[in-house]
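All protein chains of the complex are present and in place, except for one that has been dropped.
Naming follows writing order (A and B), and every chain is counted from residue 1.
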Amino acid sequence: MSTRDEDIGASVMPPDLLAGRDLALEARALCLEYSERRALDAVNLQVPRRQVTALIGPSGCGKSSLLRCFNRLNDEIAGCRVSGEVRVLGLDAYAPATALPELRRRVGMVFQKPNPFPQSVADNVAFGLRLAGLRSRLEIDDRVEAALRAAGLWDEVRDRLDDSALRLSAGQQQRLVIARALAVEPEVLLMDEPASMLDPISTLRFEELVVALRERYSVLLVTHNMQQAARVADYTAFMQGGRLLEFDATDRIFTNPRLRGTEDYITGRMRETRG
Amino acid sequence: MPVPDPQPPASPLARRFAERAPARERRERHLRLGLRLAAGFLALLALAMPLFLLASARVTPDWAAHVLPLLAGSLKAALYAIVVAVPLGLGAAIWCARFAPPAWRALLKPLFELFEAVPAVVLGLIAALLLAPWLLQHVLSLLVFVALLVPLLIAIGFVWQRFAPPAWQQRCAGHEVALLLLPLLGLAAGAVAVGNALATTAWAALLQPLTPWNGLVVGVMLGLAVMPTVFSLAEDALFAVPAELALGAQALGATRWQALWRLLLPVAAPGVVAALLLGFSRALGETMIVLMASGNTPLTGISPLTGLRSIAANLALEAPQAVPGSAGYGLLLLSALLLFCICLLLNLLAEQVRGRLRRRVAGL
Partner (left out) sequence: MGRTVQYHRAALRRHDPGLWLAAGLVGLSLLALAAILSVLAQQALQAFAPTPVAQLRWRGDGGEQQLLAAVVTQDAHALVVRGSEWQRRGAEYRRIARADLRQIDWPADARSLRLRDGREIYLRGDSAAQAPDGSRLAAAEIVEDVASNRLGRTEATGLMLRRAWDFVSGAAQGGGVFPALVGTVVLVLLMSVLVMPLGVLLALWLHEYAGSGRGARILRAAMANLAGVPAVIYGLFGLVLFVNDIGGGLDALLQSATPRWGGGGLLWSALTLALLTLPVVVIATEEGLARVPASLRHGALALGATRAEMLWRVVLPVARPALLTALILAVARAAGEVAPLMLVGAVKYAPALPLDGEFPYLHLSRQFMHLGQSVYDLALAGGDVPRDMAQAHAAALLLLVVVVGLNAAAIVARNRLRERARELAV
């Protein structure tokens, strides 16, 4: 079995692509089944630390399912079974001893649809801090400000901290959600098509933010948008039908993919968006 | 853009999280345990209900003489109630789900929901003090009204569609209810007049109730009380059937009524049957209306003009005085157990049938 896994890994990725890099996330022979359907089939993926890795592929290819394995949010779905190995920052995510809250604190997540809580802007960002038992108003305010600055939202909301978060625009909401995740000091950020609901200007700002975050965080970004992957990602993985087919440096995968399927997907997509 | 530097193992926040983790985990465990205990306790209580009845019920040799007339009374009351409730509830549901414009539906649904909430004791009061003396004089009028109702409605529809100017028809489409209110009032007045005119004939003497509190009064008021239950369940069932089904049939030349009768009703039939079953179950268990308007005489006749005594009303009357452990107490609990089982059976049956509806609609 293991040799076959090695084979798949080898065929997917140039052998020395990530040589010498620390790994933030790693999946080995990862299979995932919903009650009647297999969503992931022996996926091997390595996500390097403090880089942006993009995950592309047609709808329903298992990108989101894969993403949700890294913070075990799949546990929430009834009838979902996972086998294989998932390592997050070197620790086995599915080991019985793993404390889920701590795992999820270290692996922040941004969803496709902005999901701020129906509370004030400040309370949204302070949500995770309060879980840690922080009570001092001063300390919370400082940390809220730092997180909002890091998410590039501070200047827009500094006077509206007590307003309901639902009144912000979609782009602001999405950055608020990032600030909320950053406030608990994660090391990895999972992003599930985070810009798909945003207008072009907000998308641009969002991409700038992702590039900036790359300095401190490891980012795994699921996207439908080829140009977005090309603009922000250092590495790109291509998935289809529950399998990871190709993983390479972004410029290489977009200029010179090794597989026919990858090329079809990328070029077809590009022609479509130009037309 | 400045980004704060997370220092993985030793950041103060991470330490705070680590310190609090055991307490949080403990709280989570306690909540889970507490919830499970509460659920278990309540499940036990729910299951205890029939068991307690069973444990205290007693079958004496003459149980049949005590319990069967009560059962007959319950069934009789529920039967007449259903006879009143089903045409009203089902007719209203059909119109609301299939013919009414959204504005009417938005008005009628909450209105009938509110009607369902009217306390039974209020309806019982009206039945006992106002309806009963009135019906004592006017059984014949009621009969005339019911007999003429259907022909009148159909005739009005026919005349309207044949002779009314198309512009009026256009404007009034969907508001047929408002058009019919006046004729209905007229029919009621006419029926009372006819009833009074015939009051001295032999017919009237035949229909004279022996007592003001009889099955007819109970049936009318209990039927009105149960009608919202039938209405809302049947309406839900009919509304759940996709409209395309009917539109397709109408495109083929069926009238809306034909489309409803041939296509929608068979699909929605399980829901409608469930509505009937639940309505019957509710009528069986209803206490206050029967208690106040039935006369509470344990007769077994089926005639609507005689009184009755139902299990539920009997419980309300006798249980407060019953001495625990006596034979009467045991018989009371036996009758309660009987009622409980019948209602439970009807509910389970209705649930089964509704499940079938859900599958059918999902299949469309």
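Couple of notes before you dig in:
Throughout what follows, a contact is a pair of C-beta atoms (placed from the backbone, for glycine too) under 8 Å apart; a residue touches a chain by one contact, two chains touch by 3 or more.
Nothing here was measured: the structure is a model prediction, and the numbers come from that model.
The chain not shown here is touched by just one of B:Cys96, B:Leu142, B:Val218 or B:Val272, and that residue is B:Cys96. Among B:Val83, B:Ala103 or B:Val118, the one in contact with the hidden chain is B:Val118. Interface note: of A:Arg87, A:Arg180 or A:Arg243, the residue touching the hidden chain in the full complex is A:Arg180. Per the touch definition above, the residue from B:Ala39, B:Ala103 or B:Ile302 contacting the chain not shown is B:Ala39. Here the missing chain is touched by one residue of B:Leu75, B:Ala128 or B:Val241, and it is B:Ala128. Contact between chain A and the absent chain runs through residues 71, 73, 76, 78, 100-105, 108-109, 111, 113, 115-119, 127-128, 130-131, 166, 177, 180-181, 184. In the full complex, the hidden chain is touched by chain B at residues 17, 24-25, 27-28, 31-32, 34-36, 38-39, 42-43, 45-49, 52-53, 56, 87-92, 94-96, 99-100, 108, 110-115, 117-126, 128-130, 149-150, 152-154, 156-158, 160-162, 169-170, 173, 176-177, 179-181, 184-185, 188, 224, 227, 231, 247, 250-251, 255-257, 260-261, 278, 281-282, 284-288, 291-292, 312, 315-316, 319-320, 324, 332-333, 336, 339-340, 343-344, 346-348, 351.
FYI, only the chains that are shown with their structure count from here on.
Distance between chain centres (mean CA atoms), chain A to chain B: 53 Å. Only residues 89, 99, 101-102, 105, 129, 131-134, 143, 146-147, 149-150, 152, 182, 184-187, 208-209, 212-213, 215-217 of chain A touch chain B when the two sit together in their complex. Note for the complex: chain B touches chain A at residues 1-6, 8, 11, 13-14, 16-21, 24-25.
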